[in-house]
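Next up is a structure, given as structure tokens.
Only one protein chain is missing from this complex, and each of the others stays in its spot.
Chains here go by letter, A and B, matching the order in which they are written, and residues are numbered from 1 within each.
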Amino acid sequence: MAVTRNDLEGVSRRAVLVGGAASGFLFAFHLPARAVNEPVQPPDRTDGRFAPNAFIRIDRSGTTTLIMPQVEMGQGVYTSISMVLAEELDADFAQVAVAHAPPNDKLYANPIFGIQVTGNSNSVRAFWKPLRTAGATARAMLVQAAAQQWQVDPAGCSTANGRVIHAAGGRSLAYGDLADAASRLPPPKDVALKDPEKFVLIGQPLKRIDTPDKVNGKAVYGIDAMLPGMKFATLGACPVFGGKVGAVDDRAALKIPGVRQVIVLDDLVAVVGDHMWAARKGLDALVVTWDEGANAHLSSNDIWEDLRAASRKDGVVARSAGDVAKGLAEGDRFEASYELPFLAHATMEPLNCTVHLTPDSCEIWTGSQVIARAQSAAAKAAGLPVEKVTANNHLLGGGFGRRLEPDMVVAAVRIAKHVDGPVKVVWTREEDIQHDIYRPVYRDTIAASLSNGRIVGWKYRIAGSSVIARWLPPAFQKGIDIDAVDSAVDIPYDIPNFSAEYVRAEPPAVPTGFWRGVGPNNNVFAIESFIDELARKAGKDPVVFRRDMLDKNPRMLAALNLAAERSNWGQPLPARIGRGVCVQPSFASFIATVVEAEVDEQGEVYLHRVTSAVDTGIAVNPDTIRAQLEGGLIFGLTAALYGEITIENGRVKQSNFNDYRMLRIDQAPKIDIHLIKSGEPPGGIGETGATAGPPALRNAIYAATRVALRRLPIDRSLIAVGNRS
Amino acid sequence: MTTLTINGQQKSFDAPADMPLLWVLRDVLGMTGTKFGCGIAQCGACTVHIDGKPVRSCMLPVGAVRDRAITTIEGVGATPIGARVQKAWLDLEVVQCGYCQSGQIMSATALLATTPNPDDSDIDAAMAGNICRCGTYVRIRAAIKRAASERQS
Partner (left out) sequence: MTLSARSVLFPVVVVVLVVAGVWFVRGPGPMAFSGGPKVALADYKSNDPTGVPASLAKADLIARGEYLARAADCVVCHTSQGGKAYAGGLAFNLPFGTLYSTNITPDKETGIGNYTDQQFLNALHRGIRRDGARLYPAMPYTSYTYMSDADALAIKAFLLSLAPVQATPPANTLTFPFNQRWAMGFWSALFNPDTRFEPDSSKTAEWNRGAYLAEALAHCGECHTPRNLAFALNNRNKFAGALTAGWHAFNISSDKNTGLGAWRDQDVASYLASGHADGHGTASGPMGEAVDESFSQLDPADVRAIVAYLRSVPAVASTSLPAAVAPPAPASPREGAMADAHGKMVFEGACVSCHGWTGESSISPFATLTGAWAVNDPDATNVAQIVIAGTKRHAPDGAISMPAFGNAYSDGEIAAVANYVTARFGSKGSRLTARDVADLRKQTAR
């Protein structure tokens, strides 16, 4: 099954009618600005194609094309979404094709965000109801069309594998044969959804739709866009954040065979050539004097000092319960601060965008988590109305939040303004790492008190950048970043006196953005690290300590118990090998994770085994859930071991995989994922592993060495023998 | 004019001798299955076979290839081992975003060609140069073993 190009015309023609609010915890808000997936146009009855809503197209030949409102970046969502749609539609799953959705904030808005975006592990959660409704509505219309043709009661008809069947009459019709007739019917309201007991697709480990082309080189990512007459460009922005181009000597660059032009913009230079090699060599040959500006002396140390100062101030209370002051006055009080570094995304596919700009049109090819935003950003950069911009989305070679930003599109359009004909702008890996939009630095301070082995007071303060305030301003209200406090306001434990507060502290100059695991990534690390420290103070086993505070959270408790059992929790281990546990109710999934790791005498860490137990509600595709946890754990463990972007003289020190390290296969642990059966609505899963890995590893190191690390990445010198802190 | 043998076919083109094979494949010949990830031989996304051996095409000057046979992801499925590896990859759903997987499959195929029954340390030695940012390592290991065992069956 191939992933086809954007289904452009189908969408502009047809209307959508799906309702439903988001399920599960995410943001406790909905943007008031716009109803989601609203009808935009009356049905078009001219071509006999059945397009009952934004997601489903059935043509006369029976080809069923499902339009993907969420982008495929490896999380398997094209398959999961297709399964949900096909389940209610009773389509023949082997025959469905999928297409990338075109930019359209109305038709393809994510119901939780109110705009067209893939992120926050909410694709299945947010679209669960809307997609089921869309599938069921289309099915009802097809049944209606068949019943009319046969002159029978629709109630006597059933559907399966892309056919309407009238068992009593011994008749059946393929959906393709009904497309024309169905397209003339008005969509019914309030269709009934299937009883989950009757699901035939959902819950099965079906093969992914996008993978066959990914093993034979045929899959097309943004970076693979190829147009006749296309040129290739690469760019270099001022290495110092906020700096400008001073003087450029391009004589040597222009002498390189294949170099066509050198483009100098106010903050970046680009070289255009016949291929990336010429462009790259040309860029290296440019002699650029940068006007480094105000940040020329900025360093990580300054940023940390600022953040530490900010984190000592009171924040805005995001949630409180009981009487924190009183709670903290009881029993023994402890306090700790945890610090998390800037991180780059380093998606495997470097940033890129291809642009063909003419005086009155602009077409772009890229891979974006926000294709509608990319389209409007391109329009703005091109100085064209948005209708003049065609945006083609692609498979993403990794997103992780990086492709929630359209900066690579804007840069490419600005370059394309100076290029005659189409140009593909590909970032070098060095540029990708040095001009990322980074996971912010955070500092979390927790004060807690223990009485009778339980936590009776808990005061949690997050200090760090607000990505939401920049990225989705309407959602930043009353000084609280709802993402930054996610998993801190809804901590799983039963703590009588509680408060969580937020201090917005923007690092100077360094742009910050979402990174796989978003808010929970930060908060779960601090919370679960401190819980381990408290368990030790209380003289309790870390699992027992947690278990004792989870009596009101049965889903979390069940996951913890299962993970503990399957990881052989409590069984003795040799010296310098430890197990660490972490629980998290993030993204509406309940996950407990145990990492077993060894620390050698020099402080090198070896990952032995990871065991996760997960209750993510109804598991749409259990194999995808396992895969996402496996991959997410590696992602998080990579960050815990190595991830840190540092700033020196206003610029990022790291440059490529030699100094921004990735975990490799020979370091990967054995991973066991255990799914807990559940009838609850689906939770999010794509980011959970990234969140689970770091605290569980940190706690395993604590168990192995008795060194309480409070900072990531892990400082190996602190856990070497003879260097105990 | 340079002529190379790629996946059994002769391809002729103009390119400077110092141009890495990766860019010849992608930008000159339009064979985009081979991926760019780092350009410094640290990630393996650009792996192709030169006379059956895995080589990082991002650093291999095209002038150094001469008459040696090149196999890319577009052609590796035509070899029995390559086809087996691709099938194992699908059977075990190794792939996530997929961007690294061309390189992973090329490295795995080269491994099985020299080591039909690799153990974990053989897999580590052959595959540690291929980064997967999506973290599919656990399944890569399993799929290599699966591909190896299917030879026997």
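Methods note: a contact is a pair of C-beta atoms (placed from the backbone, for glycine too) under 8 Å apart; a residue touches a chain by one contact, two chains touch by 3 or more.
The structure displayed is predicted, hence computed values, not measured ones.
Among the residues B:8, B:63, B:80 or B:116, only B:63 touches the chain that is left out of the figure.
Between the chain not shown and the residues A:114, A:162 or A:603, the one that touches is A:603. Within the full complex, the residue among A:218, A:244, A:308 or A:653 touching the omitted chain is A:653.
In the complete assembly, the contact with the undisplayed chain comes from A:666, out of A:180, A:363 or A:666. Mapped onto chain A, contacts with the missing chain fall at residues 600, 602-604, 642, 653-656, 658-661, 664, 666-667, 716-717, 720.
Contact residues of chain B toward the unshown chain are 17-18, 40-42, 44, 50, 53, 55-56, 59-61, 63-64, 114-115, 121-122, 124-125, 128-129.
What we mean here is this: only the chains that are shown with their structure count from here on.
A straight line joining the Cα centres of chain A and chain B is 28 Å long. Against chain B, the residues of chain A that register as touching in their complex are 72-76, 207-208, 210-212, 214-221, 223-224, 226, 232, 257-258, 274-277, 280, 346-350, 395-400, 426, 428-429, 623-624, 627-628, 630-635, 638, 656-658, 662-666, 668, 670-671, 689.
By the touch criterion stated above, chain B contacts chain A in their complex at residues 15-16, 19-20, 23-24, 26-28, 30-40, 42-43, 45, 72-74, 77, 86, 89-90, 93, 95-102, 105, 123-125, 127-141.
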